[in-house]
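Yeah, one chain of the complex is gone here, protein chain that is, but the others are all in their spots.
Coming up: chain A.
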Amino acid sequence: MSYYDIDEILTEAEKIPCTFQLDVPDLGYLDNNPSAPLKAGTDVSLPLWLAELLALPAQGTDDGRAFATIELPSPLSQEVFQALKADPRAVPLRDQSAHFYSLATRMLDLFDEKELTAVLRKTFAVRAGEIALHARKGVTGAGGGTAEDKASNLGVGGAGEEFLRGLDEWERRLFRKAHDGCKAGKEWMDGVKKH
């Protein structure tokens, strides 16, 4: 969570559905129509960096109204939510958003969705186990293992390939760390035997 964090910045570029609450004459371009004013009630997709602050209630006003209201973006929709509940491993999170978890974390700061939080937490735990399994297979599979396991040097072969393709950015990092860790451990063990 740093100002310079590239992934954080890319997360903030994710589009969030917003509904404007007032007429703004000069912001027509947000709705791809620069010549016309932006009417109250227009639905527009805005990046998180913009949507987040527009949705904050204006300070100092009597009614405390925000410029726009926001909804949960499609990666966190009910369909995805149901699919994750059924089997977290079967959902390619990357197709939803390359920064799925980090987007979810940011959105849950704004929305109070206890159930969603619980599902996401379980999703990560289940998938992390699967990731660790694949990461290990990549290392140990080099010696024995099936031909499929050896298809690539990361051991990303066969059925696991599809799962690994669906990892979001955070999970990818986890996979790489787990894989490097296993590999370093194995190398060290080999070195111990030799000397």
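The rule is simple: a residue touches a chain if its C-beta (ideal position, glycine included) is under 8 Å from a C-beta of that chain, and two chains touch if they have at least 3 such contacts; residues count from 1.
One rule holds for everything that comes next: contacts and distances are computed from a predicted model.
Novice: As a check of understanding, state which of "Ribonuclease P protein subunit p40 isoform X1", "Queuine tRNA-ribosyltransferase accessory subunit 2", "DNA replication complex GINS protein PSF1" or "UBC-like protein" is the UniProt name of the chain not shown.
Specialist: "DNA replication complex GINS protein PSF1"
Novice: Touch as defined at the start, partner being the missing chain; which of A:Phe67, A:Phe81 or A:Trp170 qualifies?
Specialist: Residue touching the absent chain, from the options given: A:Phe67.
Novice: List every residue of chain A that touches the chain not included in the displayed model.
Specialist: These residues of chain A touch the chain that is not shown: 3-7, 9-10, 12-13, 22-27, 29-30, 47, 49-50, 53-54, 58, 60-62, 67.
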